[in-house]
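Chains shown are a subset, placed as in the full complex.
Note that the chains take the letters A, B and C in the order they are written out, and that residue 1 is the start of every chain.
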Amino acid sequence: MKEETWKTAITKVEPNKLLLRGYRLDELMGRITFAQAVFLAIKGDLPTEKEARMIDAMLVSSIDHGVTPPSCLAARTIASTGSPLNAALAGGILAISKHHGGAIEDSMKVIREAVRRKRELSQTQEETATFLAKEYKEKSKRFPGFGHRIHTKDPRTIKLFQIASDLGIAGEYVGMARAIENAIEHSSGKRLPINVDGAIAALLCEMNFPSELANAFFMLARIPGLVAHVYEEQTRMKPMRVINSKEHEYDGVPERKM
Amino acid sequence: MKEETWKTAITKVEPNKLLLRGYRLDELMGRITFAQAVFLAIKGDLPTEKEARMIDAMLVSSIDHGVTPPSCLAARTIASTGSPLNAALAGGILAISKHHGGAIEDSMKVIREAVRRKRELSQTQEETATFLAKEYKEKSKRFPGFGHRIHTKDPRTIKLFQIASDLGIAGEYVGMARAIENAIEHSSGKRLPINVDGAIAALLCEMNFPSELANAFFMLARIPGLVAHVYEEQTRMKPMRVINSKEHEYDGVPERKM
Amino acid sequence: MKEETWKTAITKVEPNKLLLRGYRLDELMGRITFAQAVFLAIKGDLPTEKEARMIDAMLVSSIDHGVTPPSCLAARTIASTGSPLNAALAGGILAISKHHGGAIEDSMKVIREAVRRKRELSQTQEETATFLAKEYKEKSKRFPGFGHRIHTKDPRTIKLFQIASDLGIAGEYVGMARAIENAIEHSSGKRLPINVDGAIAALLCEMNFPSELANAFFMLARIPGLVAHVYEEQTRMKPMRVINSKEHEYDGVPERKM
């Protein structure tokens, strides 16, 4: 008896013809950017022109953050043993998890829940944010997506929100994220600015992304950075060196303009 | 005594300021696409406008190829055990290797070597290609990047070369790839068309990419496809099913136009 | 200022001297088996002689289960692309998760909770098991570690419990596992025999293992099986074959006696 067939809705493969979510792949090529194709592959439909520009900005914002993140350290460590690029990248991706990159997913859940609450109780966003800040303080919980070890005014957040505002994408979710930022400051006296994870979370909410795919978004964005680090490790460093991420210096191209 | 510092030339991280290859990350955001940022991160300089469009088309061409490639099978198998997305993606990437995706790197080496030979011996590309086809036949070697299990006229190759031609990127390396395709047919009587790996190889040669990064290019391009498959497996299939990649049917959106 | 030191309690490394959990490694070599060393490394103390024999039997019981488990399929799929052994093993391990191997951890939690309940309420194990079987039935929950796709009387479970009984290791937790098996049958009319995961779970409870390490136990045990499959794939199969785990035949050594 024939094994039961199973169904897939992503790509239809026929001889000399490929359909991605219904579109001929060769018709998409040259007409859409990779960022648009990413959106199509994952969400099932093409983004609007504005969403496409937002996605591009978000992916660019997360492409690299130097040598200290654990994904970089894991990838470089594996590369330094002579393992090939795909092994080093796999190791890097395995380090993108709850505490690194994972804040996006958690932050989306918090922001969505807050907006849901606001709507249900017909509150202002300030009322909801104040309530949540109080609740988190009492339970000693931290808001995912707020605060950064290094940046007090994360330039990526500022730019992402500015672009979102220009494109008309910033709405209720971005508003709620900002309200939470203010409410935390009121409640604790300390400013924990929205970090890049929180900003991306708010924007993925605006574009109706499933939160389960938030980390995928970050992993994709970080791959090119990891590739650059692995290649640098392979071509510039001695194998099996002891890697202390703190003891590094930047010696690349000095600041330049586009 | 202080540990010796080590050097990195990719990203400079300062409080509230990030430089990617010398450019402020927040100035790049909104002005360049993700594909341009990929080129910058990996190669160290921004692509020209034409190169940027070429890269986008190449990344789009490789974004997915349905459920049969081993990277998809590995990722889905891992996902079906309840492992999280990053584990499934890592498994998928570990399957992008010598025989899957790896043809790009090998193909770049063959095409580069052929062009080098042509120049040194002041041959026409036909002479070099004929020589190589004869040599490969005698040694029973296969040309990496030619022939496909499913496609006889790979629509992706056709489109990539057309775009490359429109953009003025197609040059000596694309010419050599085509010459080899013809020489194989002459020598063996069988047409082994340039496949998408071979086409990307020729184009990466035109843009002076290191061949060691060819696979990185393919891995990056395929991540969104793998994400879509893992998410479909997680949300639509029963855990621990026995996955036979042949027994599937497409039930997604029917063919549609942009 | 010097970076703060961090502490580790596993291995002390000095020139020409290695201490594993306080014992000189070269004094352990030749005197203890690998299974005893595994127990020492993970738990921090040497097992008793009886525990050591139990651990050996448990590890042997899980060493392989043919080509159908997802860990084997993932490892073979990765190997078939030309990736090296460590990549294939990593992929196999990534497939040992909630629904494959993971039942041991979940089963330990259920058995421990049952024994705790029995003690607190001064019940007989039958009373506790009956209560739980009823509760699980009402909530349509499945007991992890009971039932198997293939085996109705798993020979591994039978032998593990027999050895545990001979060694005097089988106690309250094994008793509870058996009581649950009976209570499920009473409550549902269907016999879901304790499978090898459930048996190992009960025995790890008897030896006071942290449940968080249960999966580690299974992963370690399965590595040699995965190595054998990867090596067979590399040396006996064509690269990039489409692997359908159902369509296989055993052609190894016929049944033989020790």
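Assume a contact is a pair of C-beta atoms (placed from the backbone, for glycine too) under 8 Å apart; a residue touches a chain by one contact, two chains touch by 3 or more.
These numbers come from a predicted model, not from an experiment.
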Copy count of the single sequence across the entire complex, 3 present: 4
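Note that in this section only the chains that are shown with their structure count from here on.
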For this assembly, give the contact graph shape among line, ring, star, complete and other. complete
Would you identify the chain whose C-alpha centroid lies closest to the centroid of all protein C-alpha atoms displayed? A
Measuring centre to centre with CA averages, how many angstrom lie between chain B and chain C? 40
Rounded to a whole Å, what is the gap between the Cα centroids of chain A and chain C? 36
So how far apart, in whole Å, are chain A and chain B when each is placed at the average of its C-alpha atoms? 23
Which chain A residues reach two or more other chains? 3, 84, 86-87, 90
In the complex of these two chains, what residues of chain A are touching chain C? 3, 83-84, 86-87, 90, 246
Where on chain B is chain C touching in the complex? 68, 70-71, 73-74, 77-78, 80-83, 87-88, 90-91, 94-100, 102, 239-240, 242-246
Residue ranges of chain A touching chain B (in the complex, touch as defined): 2-35, 37-38, 41-42, 44, 46, 53, 55-57, 59-61, 63-68, 84-87, 89-91, 93-94, 96-97, 150-156, 158-160, 162-163, 210, 212-213, 215-216, 219-221, 223-225, 227-229, 231-232, 234, 236-237, 241, 243-244, 247-258
